[in-house]
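I have a structure here, written as structure tokens, and I will follow up with some questions on it.
Note that one protein chain of the assembly has been removed; the remaining protein chains are unaltered in position.
Just so it is clear, A, B and C label the chains in written order, and each chain counts residues from 1 on its own.
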Amino acid sequence: MWMKKRYVLRHGGEQFTAVVARDADGRLAVQIDDGELREVDACFVQNGRALSLRVDGRMHLIDLSPRGGRDGHGALEATVNGRYLELTVMDELHALALASVAEAAGSGTVRAEIPGLVVALQVEAGRRVAAGEPLLVLEAMKMQNEIAAPVAGTVAEVAVRVGQSVNAGDVLLVIEPEAGG
Amino acid sequence: MWMKKRYVLRHGGEQFTAVVARDADGRLAVQIDDGELREVDACFVQNGRALSLRVDGRMHLIDLSPRGGRDGHGALEATVNGRYLELTVMDELHALALASVAEAAGSGTVRAEIPGLVVALQVEAGRRVAAGEPLLVLEAMKMQNEIAAPVAGTVAEVAVRVGQSVNAGDVLLVIEPEAGG
Amino acid sequence: MGRTKITKVLVANRGEIAVRVIQGLREMGIRAVAVHSDVDRTALHVMTADEAYPIGPAPAAESYLRGDRLIATALACGADAVHPGYGFLSENAAFARACGEAGLIFIGPRPETIELMGNKLAARSRMLASGVPVIPGTETALRDPAAAAAAAREIGYPVLLKAAAGGGGKGMRVVREEADLAAALRRTMGEAGSAFGDDAVFLERYVEEPKHIEVQVLGDGRGGAVHLFERECSVQRRHQKVIEESPSPSLTPELRERICEAAVRTAAAVDYLGAGTVEFILSPQREFFFLEMNTRLQVEHPITEMVTGTDLVRAQIRIARGQGLPYRQQDLRQRGWAIEFRIYAEDPARNFMPAIGRISSHVTPTGPGVRVDSGIYEGFDVPVHYDPLLAKLVVWGEDRAQAIARGRRALQEFTLHGPGHNIPFHLWALERPKFLDGTYTTNFIDERFDPAEFQDPLPDDDRAALLTAAALYEARRRELAGPAPGNADAGAGDGNWRRSALRAMTNHR
Partner (left out) sequence: MGRTKITKVLVANRGEIAVRVIQGLREMGIRAVAVHSDVDRTALHVMTADEAYPIGPAPAAESYLRGDRLIATALACGADAVHPGYGFLSENAAFARACGEAGLIFIGPRPETIELMGNKLAARSRMLASGVPVIPGTETALRDPAAAAAAAREIGYPVLLKAAAGGGGKGMRVVREEADLAAALRRTMGEAGSAFGDDAVFLERYVEEPKHIEVQVLGDGRGGAVHLFERECSVQRRHQKVIEESPSPSLTPELRERICEAAVRTAAAVDYLGAGTVEFILSPQREFFFLEMNTRLQVEHPITEMVTGTDLVRAQIRIARGQGLPYRQQDLRQRGWAIEFRIYAEDPARNFMPAIGRISSHVTPTGPGVRVDSGIYEGFDVPVHYDPLLAKLVVWGEDRAQAIARGRRALQEFTLHGPGHNIPFHLWALERPKFLDGTYTTNFIDERFDPAEFQDPLPDDDRAALLTAAALYEARRRELAGPAPGNADAGAGDGNWRRSALRAMTNHR
């Protein structure tokens, strides 16, 4: 008799499901998408920060850490056999709840990805912008980074001024996306 | 107004007291033995496992970990500016409580310091032994380690037999210490 | 020049280079003094030093660039010398001069040498006079768009805009047609002004498909100089070096001899004192041109150390003490091959956007031929205010093929979580034919880097392993955290998961 729990994972633009199952003896098995339920030889190592996994004799070392910052919910960093990448994992209920929230949010909100200084503003409210058009320049770590429009539309609001310091996650400006844009 | 708390520390056979004080603004000060109460510039680093301390401009890096095994209570390992050593620290009440327990315990109980295999027994119950006299041989990590009597006295009990595996902390034998020994 | 005692050195820098210099000082029995801005109290260089003193708020202009505070600190703590590292005040003649006037040894060349080489135009003229080949370009500084346009027309497009006070790849821009010149000039001047405190720029011919070759030199200050062979630094992005190797795969023995000889002539021509680097551009036709001289230690100095079996920080200190050159040219040999991978806090998948954050996981590679020069540790918060260089992975191999294979192995052993970083970029680069055959130029990243290709999907079994591991990780995390009070899914069945097999898996025996 296996006890099962289902997780939703996102990686590289794709979504997967994983079922983690255990039986009364503590044996573990995992099923990915509609593959078969397979028993796994897995050990947490490095004080729980990495997993050593054996599949048919092949060793996999997967380092996992919660990703910092505001997107930390379910977001992980991983190093898989030396390859660094990101993914998210959450249990099924949680994933469903989040999906409905995400739908409500607009995609035209431009946020600062890192703390920095606004050194130039290239658009004003009311201006129509194409996707990819430069909006403003953010100086961080001595580099000037041009922030481009994620979608075509009309600038609804400019939330910062030149000379202003911003933190990661701060809204820089909001674009009202074009219908069909 | 400083809030103070007193700790008892043992290192290198000596005992010290340290008072940790903080004021309403969160400033910290420490007093060692009957020295003066001095404000300290101290930061926990490495996820709380080390302390970076500045005293009159001089930097000290002290790595601290709880010592494993059965003696872990208040026992620490430290690396002080590259030098590795051991010490114990506990708050004053706790230290007082432990001191009374320690007095009651005999010093003639010989325990295994590491897991190993008993490969030879050189004494039997009732035998008088001198301090430093070999009692038994414990094989661990392919080395044969002779265990010597910590005190002079009479062997009251031999708790193991040849061929037996023992764990760290297991009693090997008990010596009834000689009066004045 | 008499011998001078150096018993305590203030290191006027931060990050990995400050740590490197402090390690060198400790090995020589010299007390190392660190300085730090307010956000750097817990930086590795501060923890590694014998003494450390605060010098101001986070912005470099108010701390690491405050020469007056650095000198006052050095005098107050009884230091007899200052090591500037690279960047910050390392090529600031006024600071070097002020050190001397305060009775402190500045570990670097004389202020006049820094001034000369810091002024790219003056350096050009001097090199021309010494018979070192230089690239065609403007002879005077430019600030006016019209004058720039005229000069560019004369040189011919494409041209390179360079901050006169710049260096280390900062403050440079290629302009391919006149329409882009004015805007590029404005931006370059802006960056130059904020980064170097001097907005003068100049123009030179832009060599297409160039290779960046540089030569490490040591000078005794009296016209004596040796070279420690070349480094190739053609893997660059935004004129910032990313991967360097030594020897260069592009030089024949004959070309190596000529280019190294030109570097020694450069150093000798200015009575160079201490460690410096002469940078050259190598054209596809194997012409080489003097680019500039960096009058300080380079980020990439370790590859020279590994190939030549030397210690450049120790050499700097010895020369500063007046002990003369520590090596004779005939004793210097290249052995094997070294490659440096700069580990930057920047995300290659997001156009190399700078990244910050707390280092949450940090496992560095070990074993043969691996050197890590690092400015970070687990738990350190990478601040936003400074250069994004976190660490350098340097590998040595018996030959280039082994160095590359070892680099790949070591990069795969490197785990770094917290801020995004460019280790994936390095692994990508090590698979490119242009890198593997050594024919890459400074256009390598711009032309070859494709984030899509770079994000190749994982092989199936790696992906299955990742998904399995992540699901188990989440299952264990929830189990250890326990059902939160009021958490909707903390139902009856859930409690059974606590203290279960997942917990027992930890370092399973």
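Assume a residue touches a chain if its C-beta (ideal position, glycine included) is under 8 Å from a C-beta of that chain, and two chains touch if they have at least 3 such contacts.
On a predicted model such as this, the values are computed, not experimentally measured, just so you know.
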(request) Report, in label order, the displayed chains that the undisplayed chain touches. (result) A, B, C
(request) Tell me which residue among B:Val55, B:Ala125 or B:Val162 touches the hidden chain in the full complex. (result) B:Val55
(request) Write down which of C:Ala149, C:Ala349 or C:Ala405 is the residue touching the left-out chain. (result) C:Ala405
(message) By the contact criterion defined above, which parts of subunit B meet the unshown chain? Give residue numbers in ascending order.
(response) 3, 5, 7, 9, 11-12, 16, 18-20, 22, 26-28, 30, 32, 35, 40, 42-46, 48-51, 53, 55, 58, 60, 62-66, 68-69, 74, 76-85, 87, 89-91, 93-94, 113-116, 119, 139-145, 168
(request) Mind listing the subunit A residues that contact the chain we can't see here? (result) 43, 45-49, 52, 54, 57-59, 61
(request) Name, in rising order, the residues on subunit C that touch the hidden chain in the full complex. (result) 19-20, 23-24, 26-29, 38-39, 41-42, 48, 302, 305, 309-311, 313-314, 335-336, 358, 363-364, 366-374, 377, 379-381, 397-398, 402, 405-406, 408-409, 412-413, 507-509
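Basically, only the chains that are shown with their structure count from here on.
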(message) Residues of subunit A that contact two or more other chains, please.
(response) none
